[in-house]
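Note that one protein chain of the assembly has been removed; the remaining protein chains are unaltered in position.
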Amino acid sequence: MTDEKRFSPEAQRYLDGETVNGLDQSELAAADLFGQVIQEYAASLRTPGAEVDRAVMDAIVPRARSHRPASLWRWLVQPHLFTVRPALVAAAAITLVAIGALTIDIPGFTDGEQAAGTTTGQPATILVRFELRAPDANEVTLAGSFNDWSPQGVQLVKNAASGLWTATVPLTPGEHQYLFVIDGSQWIPDPSAHAQVDDGFGQANSVIVVGPRGVVRS
Amino acid sequence: MGSQSDAVLVRRILDGQVELFQVLVERYRTEFGRYATAMLGGDVDDAADALQEAFIRAYRSLASCRDQERFKAWLFRIVSNQCHNTRRARRSHVSLDRIEEPEDSAAARRMDDAEIGQTIEAALNELTGEQREAFVLKHVEGYSYAEIASLLDVGEDALKMRVHRARDELRHKSEGLR
Partner (left out) sequence: MKHSLHTLAFLAVGLFAILPSAAHSQDVRTRLLDRGASVEFANQVAEIVDNARAEQLPTEPLVSKALEGWANRARVPQGRVIAALNQSVQRLRTGRQIGLAAGLNPLPGPVVSAAADAIGRGMSREQVGQVLGSATGPDVAATGLTVASALVAQGLATEAAVRVVGDAFRHGRPPEEILEFPSALTGIRAQGREMSEIARQIMQGGGLPSPTAPGMGGRGTRPQGVPGMPGDGQKKKKGSSGGL
């Protein structure tokens, strides 16, 4: 009875992804069923969302205060990126989004426009936050000139309550074109980008120009 | 493309560019999130707590990450320890509401998912922490044995034994699902 409930060594090797000869039909069926069940289990697992990032950063950034020299501290607290929202303008209260936009030198950073492996005179990199409200989407990614337009490149994370998808991406200063990709197939522009430009294929790409202090969006 | 290596980010963070830690948090919350949930009985809230604690601990001891090229494995050990600790704590104190309440009432979830989840959970609970971890990394995260060996610093043969044992236990428990 116990034997029935164990996988044979051949079946184990089969499940390990090795090539196996002479696996009998019932063992093969059991192994395949096992694979299927595990796949469904893995797909059913949820993963922690962006609230973890917020909690972590809230916990560590104030802690850094006492350890940093004053000049660096000024640099850290200086809001380099802010987002302007029309709705708040109407209320005469523009929201400034202070994200840590940092001057950093990152060898090997590539954004589709920049040679890899720079070792001296490295460019500044700015953290830029992308947002899209898409409550019904199952997956949102960001594809653009900074990641060779790979739809798998940057995954946004959903806030379940608000339906807002977000990602923070380090970008070099200058112009970047991009689109959001919803559920792997629907490419849509960012309504809050600086501008939308002809993509040469009859549709539009979103454009942002990243300055050293970040990006102001509409 | 477009992303910086862990080692570069770690150096920048240690140089004072603290905000960059968010990039690592986002990167590895996604990468290790499913692992944490699977290690913690499918409870995403416990997983979030464990990850949060692990990231904060990692940040505070970042200077001790000597081999920055292997930051991922270094961080994983912290995440793994946290998950094992949380798991031990949960075992000694399982609240009633956790047992009685379905962990997720999302409409999208099918009935048999819950059944499969419970069965697998029951099977995984019979395993040692090490076996469970190896199984989750292999079958939930989809890592190769070589990758797991690198993360855990354990030989591949030992890992295979752990995973095989986990499969047998699962098969034993899941007979009823056939």
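Order as written gives the chain letters A and B; numbering starts at 1 within each chain.
The rule is simple: a contact is a pair of C-beta atoms (placed from the backbone, for glycine too) under 8 Å apart; a residue touches a chain by one contact, two chains touch by 3 or more.
Predicted, not measured: the structure shown is a model, and the values here were computed from it.
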Listed in rising order, the chain A residues that touch the chain left out are 50-51, 53-54, 57-59, 61-62, 64-65, 76-86, 89, 92-100, 103, 105, 112-116, 118, 120-124, 127, 129, 131, 143, 145, 148-151, 157, 159, 162, 164, 166, 168, 172-175, 177, 185, 187, 194-203, 205, 207-218
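Just so it is clear, only the chains that are shown with their structure count from here on.
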Distance in whole angstrom between the CA centres of chain A and chain B is 20
Chain B partner, complex, touching residues on chain A are 5-7, 12, 15-16, 30, 33-34, 37-38, 40-42, 44-53, 55-57, 59-61, 63-64, 68-69, 72, 76, 99-100, 102, 104, 106-112, 125, 127, 146-148, 150, 153-155, 157, 167-170
Listed in rising order, the residues of chain B that touch chain A in the complex are 1-5, 8, 12, 16-23, 25-26, 29-30, 33-34, 36-38, 42, 44, 47-48, 51-52, 55-56, 59-60, 104, 109, 113, 116-117, 120, 139-140, 142, 145, 160, 163-164, 167-168, 170-172, 174-175, 177-178
